[in-house]
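Here the complex is missing one protein chain, while the rest keep their positions.
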Amino acid sequence: MTRIIAAPEPRTLDLIFRPDALATLRSRYDIHECAASDIADAPEDVLSEARYIIGQPTIDATLLDRLTSLRCVFNVEGNLMDNMPYDRLFERGIHTVTPGAVFALPVAELGLGLALDLLRGITDADLAFRENRETWGLESNREARLLTGAEVGLIGYGDLGKALHRLLAPFRPKLRVFDPWLPSSFITDAGAEPASLETVLSESDVIFTVAGITSQNRGFLDAGAFGLMRQGAAFILLSRAEAVDFEAMTDAVRSGRIRAASDVFPEEPMPPDHPVRNLKDFIRSAHRAGALTQAFYLMGEYVLEDLALLDQGLPPLRCRRAERETVSLMRSKPVELN
Amino acid sequence: MTRIIAAPEPRTLDLIFRPDALATLRSRYDIHECAASDIADAPEDVLSEARYIIGQPTIDATLLDRLTSLRCVFNVEGNLMDNMPYDRLFERGIHTVTPGAVFALPVAELGLGLALDLLRGITDADLAFRENRETWGLESNREARLLTGAEVGLIGYGDLGKALHRLLAPFRPKLRVFDPWLPSSFITDAGAEPASLETVLSESDVIFTVAGITSQNRGFLDAGAFGLMRQGAAFILLSRAEAVDFEAMTDAVRSGRIRAASDVFPEEPMPPDHPVRNLKDFIRSAHRAGALTQAFYLMGEYVLEDLALLDQGLPPLRCRRAERETVSLMRSKPVELN
Amino acid sequence: MTRIIAAPEPRTLDLIFRPDALATLRSRYDIHECAASDIADAPEDVLSEARYIIGQPTIDATLLDRLTSLRCVFNVEGNLMDNMPYDRLFERGIHTVTPGAVFALPVAELGLGLALDLLRGITDADLAFRENRETWGLESNREARLLTGAEVGLIGYGDLGKALHRLLAPFRPKLRVFDPWLPSSFITDAGAEPASLETVLSESDVIFTVAGITSQNRGFLDAGAFGLMRQGAAFILLSRAEAVDFEAMTDAVRSGRIRAASDVFPEEPMPPDHPVRNLKDFIRSAHRAGALTQAFYLMGEYVLEDLALLDQGLPPLRCRRAERETVSLMRSKPVELN
Partner (left out) sequence: MTRIIAAPEPRTLDLIFRPDALATLRSRYDIHECAASDIADAPEDVLSEARYIIGQPTIDATLLDRLTSLRCVFNVEGNLMDNMPYDRLFERGIHTVTPGAVFALPVAELGLGLALDLLRGITDADLAFRENRETWGLESNREARLLTGAEVGLIGYGDLGKALHRLLAPFRPKLRVFDPWLPSSFITDAGAEPASLETVLSESDVIFTVAGITSQNRGFLDAGAFGLMRQGAAFILLSRAEAVDFEAMTDAVRSGRIRAASDVFPEEPMPPDHPVRNLKDFIRSAHRAGALTQAFYLMGEYVLEDLALLDQGLPPLRCRRAERETVSLMRSKPVELN
């Protein structure tokens, strides 16, 4: 039976495989489970025969030489860290893949929910109602706006941006996309308008930030960026707190320039006395956009399906492959908590 | 110039016409504005020459006889009341129309926002975060579910049901529709599954109530109906409070059987000490789903466009016509407040 | 049992009802079948009790007075003729309905097929291949064009125009619509661009004529209209031959200005020696676009469903109602042949 080394921490096999999927995995493969830190201590036959690794353990050049049958590393945390000799992996034709696309849909659904909340004041209106200070009908809607027909900007157009685009389609937005890694025609073909960051910032009623973090873009949404936004714009931060200067964002909210919602924070959890906890016109989501059981189980399905393709001598398809050109640029912070 | 009698209360012309649209209206038509209660006192030439009425004043048979040129009554409140001799209007080929479809999209957008909030706990999570008792990541998502792929039921499939269906499309729901006034094939053609009320109630993860009120269906969602729902189902009430036994609904929420959100209430405003104000797993919206300035202005556009059609000798198209067969069944309560 | 008078000629009950649907009809209703010309000779109780007529017999005022229970006339030929006292029907609240929408989809499918044929030369290339004079690859495609991204014009936006629009959607055309009976915003809401006839004629790569004939538009596509079209435009005539000056159309084809396809002809059948039979760059379809068994059976389903609604005291929904304002303008020629 084909050998797999499983060292998925902080994930666990139970987290990412539905019970029946885990049974399938165990019936098809000979699985050596170990702590990520102990992989080098695995028996020599396990190392030499393992075709796949499920996990993202640190692998140095010496260890890689012992992994003579390795074909694919499934990084189930989802962020590529600088803990493997990727050049050597590429040379040997070993894939490193991430099933992070499973989070795109749950994050997009929450993102749409947050946008509708900002545009219609759902949370604030409920809170007011609880506290006997609600207003009724038109009077409560002085700042409410439709999403339909709005000018919407996406900063980033990877899996998450595309998932949001699909959910937004029936709202017929004027959709502008800023993504410096994509040719314009790719965005045009997808039915959106490629735009500069400045245009997205200054011409949008609703802005979704869905860009990953690289060594080149940390904190690129700074005070200047927030200063470009329209009065009353709705800003939704879904990907990584490192994309924004967090204080600049909260200042822009506090000043009344924008409304905002965020699923990610510079510290998680945030300190108990942090002023963001009381910030008006701001919706807080404690990094809960992607971490649904449904998403983790889908990750297990992706892994099983790609294992089957690899077993047939085909390349993996459901998980996303690390790219030789960009692997060293990726800097999204791995999670410590599922 | 063609004469119009304008008696739109509780609406006003300023509410339903954008300033430029109102200028257009005034430039094209000779408008007699009066209180609804004073219409019978209008000068005889106004009554005999008026082709259109904007408003829903009480019209008795005598008054109707004096309105010899009347072609169309634009009921801009939106609910058909028992205050006109409809039979005689139909006989004379006078249209009575309602532009209530303008509210379908804003209500549908809010409805989707409420559904996403119930499924993902947006409001509750924000409140917890404010109060330093938030949980992070997977731990906070124990009851969270995707809308994508969910079983969704629509009770009613008029303008609002159709607008919701369009917004739901990218979520690829298994969508069931109960609407006793529509042939099955109409629903099938629209891409949904016609179903009995029982099936919709018992087989849905998310239920939207978007049915109008007739003399036949008041309170049809009673304790028995809520008892059929799935444990943990999300119930969203968007059309009329009279569709439900309100106490049965809040009991079902209190017992933990369902989560719910409502835009309509048996009394508006609700008493300050009403227990619904503190009800957990319930999102309150103070009849704010439809009453957006954008919707009222669209109403004015519909009226202007249908006036232009009528002026050309064509039937109205943007507003919905009262039907001879059903006008007497309609019992949705008119609003007193915009 | 509710009585129906059936006099559907040139249709027959077998043509429009699938065997099981006809059995349903017969089990639910007491049907008096007669020739259209003999309806006045029906027994008095049949006339006085008949709630519905399936067919479009001539009905004069005297006969109508005897039809005391009549609620709806199902004109299953589909064109409204000047053979009933429509004013009196409207006054009495008797619906006259046409199930002609059943032809929209089959005609739209053929229309798309004809457009693709004109753009890619399918018929001509097959004929050349049969005759050993085909050219291969790029050489054979000197005039071929994609439909995707083309500028497309619809003349008329009724059921057929809408059906075509749906089929064209994935080609992402720039779609312009000319329809003088519709407000601009109706077309905009449908996702197309309202345009003048001149703009549609002069700015389209592909033009579909799908307008019905009224007393006002006979022959409105004349030599001047064809003179406005783009060199090489594809013109597809689907609705009625009377919409065009047929000779002007064939002249425009013969001169090399346009390519065309037509499903309708000024005489049907056309004379054996008519030059249109040999016209190059022209595709001939002998009024076969709509007349599919599937469409006729759908007509029967529509009739059964609307009967059920009427039986419940609701207005018909699947068939289209004649309008008091426009019934006298309709001039599309009835068919003699199914």
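A, B and C label the chains in the order they appear, each numbered from 1.
Quick note on the criterion: contacts are C-beta pairs under 8 Å (C-beta built on N, C-alpha and C of every residue); 3 or more make two chains touch, one makes a residue touch a chain.
All values reported here derive from a predicted model rather than from experimental measurement.
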### Query
Wait, the hidden chain, what does it touch out of the ones we have here?
A, C
### Query
Looking at the whole complex, which of C:88, C:218 or C:277 touches the chain that is not displayed?
C:277
### Residue among C:50, C:72 or C:105 touching the omitted chain
C:105
### Query
Which listed residue (C:224, C:269, C:313 or C:334) would be found touching the missing chain in the intact complex?
C:269
## Note on the structure
Missing-chain contact, candidates C:34, C:292, C:308 or C:329, resolves to C:292
### Query
Of C:25, C:39, C:76 or C:147, which one is in contact with the hidden chain?
C:147
### Task
Considering the whole complex rather than only what is displayed, give the residues of chain A touching the chain that is not shown.
90-91, 93, 181-186, 301, 305-306, 308-309, 313-315, 317-318, 323-326
### Task
Can you list, in ascending order, the chain C residues touching the missing chain?
15, 105-106, 109-110, 112-114, 116-117, 119-123, 125-130, 132, 134-138, 140-141, 144-148, 166-167, 169-171, 268-269, 272, 277-278, 283-288, 291-294, 296, 335, 337-338
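Rule of thumb we're sticking to: only the chains that are shown with their structure count from here on.
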### Query
What are the chains that chain B and chain C both touch?
none
### Message
Can you compute the centre-to-centre distance for chain A and chain B, using the mean CA position of each chain? Integer Å is fine.
### Response
38
## Note on the structure
Averaging C-alpha coordinates per chain, one finds the centres of chain A and chain C separated by a number of Å equal to 51
### Residues of chain A touching at least two other chains
none
